[in-house]
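Note that one protein chain of the assembly has been removed; the remaining protein chains are unaltered in position.
As written, the chains take the letters A and B, and residue 1 is the first residue of each chain.
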Amino acid sequence: MAMLGALIIFSLALVAVIAPLIAPFSPHHQDILHRLEPPSTKHPLGTDDLGRDLLSRVIYGTRISLLVGFVAIGIAIIIGSILGLLSGYFGGWLDTVIMRFVDIMLCFPTFFLILMVIAFLEPNIWTVMVVIGLTGWPGLTRLVRGECLSIRERGFVQAAKVLGLSNTRVMFVHLLPNVMAPILVTATLGIGGAILTESALSFLGLGVQPPTPSWGNILTAGKDYITVAWWLSLYPGLAILITVLAYNLLGEGLRDVLDPRMMAE
Amino acid sequence: MLQYIVRRLLFMIPLLLGITIITFVIVHLSPGGPADMLTGLSPKVSAEAKARLHSLYGLDKPLHVQYWLWLSRLVRFDFGRSFKDGRLVIIKILERLPATLLLNVLSLLLIFFIALPIGVISAVRQDSFFDKGMTVFVFLGFSVPAFWLALLLMVLFGVVLGWLPISGMHSVNFPYFSFWGKLWDIIKHLILPVFVSAFGGLAYLSRYSRTSMLEVLRQDYIRTARAKGLSEKKVIYRHALRNALIPIVTLLGLSLPALIGGGFIFETIFAWPGMGRLGYQAIMARDYPVIMGVGVIAALLTLLGNLIADITYAFIDPRIRYR
Partner (left out) sequence: MEKILEVKNLSVEFYKGGKVIQALRDTSLTLKRNEVLGIVGESGCGKSTLALSILKLIPEKEGRVISGEILFKGEDLLRLSDEKLLQIRGDRISIIFQDPFTSLNPVFKISKQIAESLVLHKKENLSTQQMEKEVIELLELVKLPKPKDTMLSYPHQLSGGMQQRVMIAISLSSNPEILIADEPTTALDVTIQKEILNLLTELQKKLGLSVVLITHDFGIVAQTCQRVSVMYAGIIVEEASTSEIFHNPLHPYTKGLLESLPSREELPSSSQGKKRRLKAIPGQVPDPSNLPSGCKFHPRCPKVIEDCKPEEPRLREIVKNHWVRCIRAVY
């Protein structure tokens, strides 16, 4: 199943890269005479309220989803890993401060926090990515810290310290590779989560702004026509479902391979 | 036990302070926040509102003084007045709270009483047809965008089949119903929102219960229970289940923020008159006092949920109760 997930992700990445080559139409090409047309051979997924080809829009939407997933989780991973390493390696007051901060962050309904911040900023793809990233690290920090605590006492870390290596070197050269497995698993599962969050934000009108097509905002535009043009709501949703499913399959597969001990966090 | 609860309560104080600081910082430092409004960057706000804001936050004073002023009102649950209609924020929130609590408590109950048996049976019959089927369900549950599911269900049950109402908490002619009629009306309005908001949690908790149960079934004391000559049923439902519940209760407490967070979107979709919808509308209207109020109350609810989880946890696990 993990292979299936990897295959889907690879295909999606390919679709995102070669979108202009495979999309039958420009995602912005309007054809008002053929608006809200059901799926046909010319428009395999139908057309939207402005007569744009849905398939082309969904294909271009792939780019947004992948971009948001990777950038947002990239930010979360960098913050989470560094704070987790610092907390787990140094311990003491630094650990206390960081972990209390994590506790506080975990008390907030993340989605509300994101809504709040994005509403104040201009909602666009960059703010969406950054904000999802900035709110996505606390769980990972906890995980990395826990792993560090157990590894810290092991021989090779102690040896590195005794040899007089700098703290930075011990942390990044000796500790980090040993906590990569859980980070990788969390990242893969996290990308799926970030894509879901982006689509939810777009659905509420606070994500990627039209006319740039994202699966979330195609859905939003389509929901007003759901009784007359079901395809506008069905296909972008399916695209999200399949993509997120692929990341989850891959993530769980990685977990089984890399670390069978790790419980569902 | 009492000592334990007191310790948990004391632990909450710094968390509470942190929550207020973060809420305050986000609202005040964001571009387009109240500070900017005052300098006239935002023409949407009337002069009257600006003046009210000015006195409310003492925006001319340094930031820490502003925070202190806000906090000292906060402990009296004085969040100020809404920009939109001038009503007290706390009153607006309290009006909406029951609907939100009803939705969330029902969702939690649904998650618990459906996901737990699914997880337990999956674990007991590991690799069976049931287990495999549930794994598929779990993965779908993790991956399906809940708002999309909500949309599809609304169309199916509300429009195509016409079985269920798709928005609000009661019908237009609600006041004219009998007691049972009213109850039935509310139940009908609850079905879709509760199901949708529980859906993600259902998947998550069934998976987690399965893992937890599998872990417990490997323990030595389960072997002891079998060695006593207990039937398999008693081994599982008396000895294993109670132990498997310990981490599940914690997780249930931790899933509260996600549930409340989800409320902001589900309540909006289903036009549910709860706190989430209030918060969403406030965000869209940049009604800062309401936004901050909702943020603090939501975090407070989470803390409360965690406290309940901690107490339940101690109730189940004597190793916590008697140290």
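One rule holds for everything that comes next: a residue touches a chain if its C-beta (ideal position, glycine included) is under 8 Å from a C-beta of that chain, and two chains touch if they have at least 3 such contacts.
Because the structure is a prediction, the values reported are computed rather than measured.
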Chains still shown that are in contact with the chain withheld from the display: B
Residue touching the undisplayed chain, where the options are B:Ala225, B:Leu252 or B:Val290: B:Ala225
Full-complex contact with the absent chain, from B:Thr20, B:Gln66 or B:Asn243: B:Asn243
Contact set of chain B toward the excluded chain (per top definition): 126, 219-221, 223-231, 239, 242-243, 246, 316-319, 322
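By our rule, only the chains that are shown with their structure count from here on.
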Chain A and chain B, separation of their C-alpha mean positions in angstrom: 22
Chain A residues within the chain B interface of the complex: 100-101, 103-113, 115-117, 119-121, 192, 196, 199-200, 203-204, 219, 223, 226-227, 230, 233-234, 237, 240-242, 244-245, 248-249, 252, 263-264
Parts of chain B lying in touch with chain A, wherever the complex brings them together: 14-15, 18-19, 22, 26-27, 30-33, 139-140, 142-148, 151-152, 155, 159, 204, 207-208, 211-212, 215, 254, 257-258, 260-265, 268, 279-280, 283-284, 286, 291, 294-295, 298-299, 302-303, 306
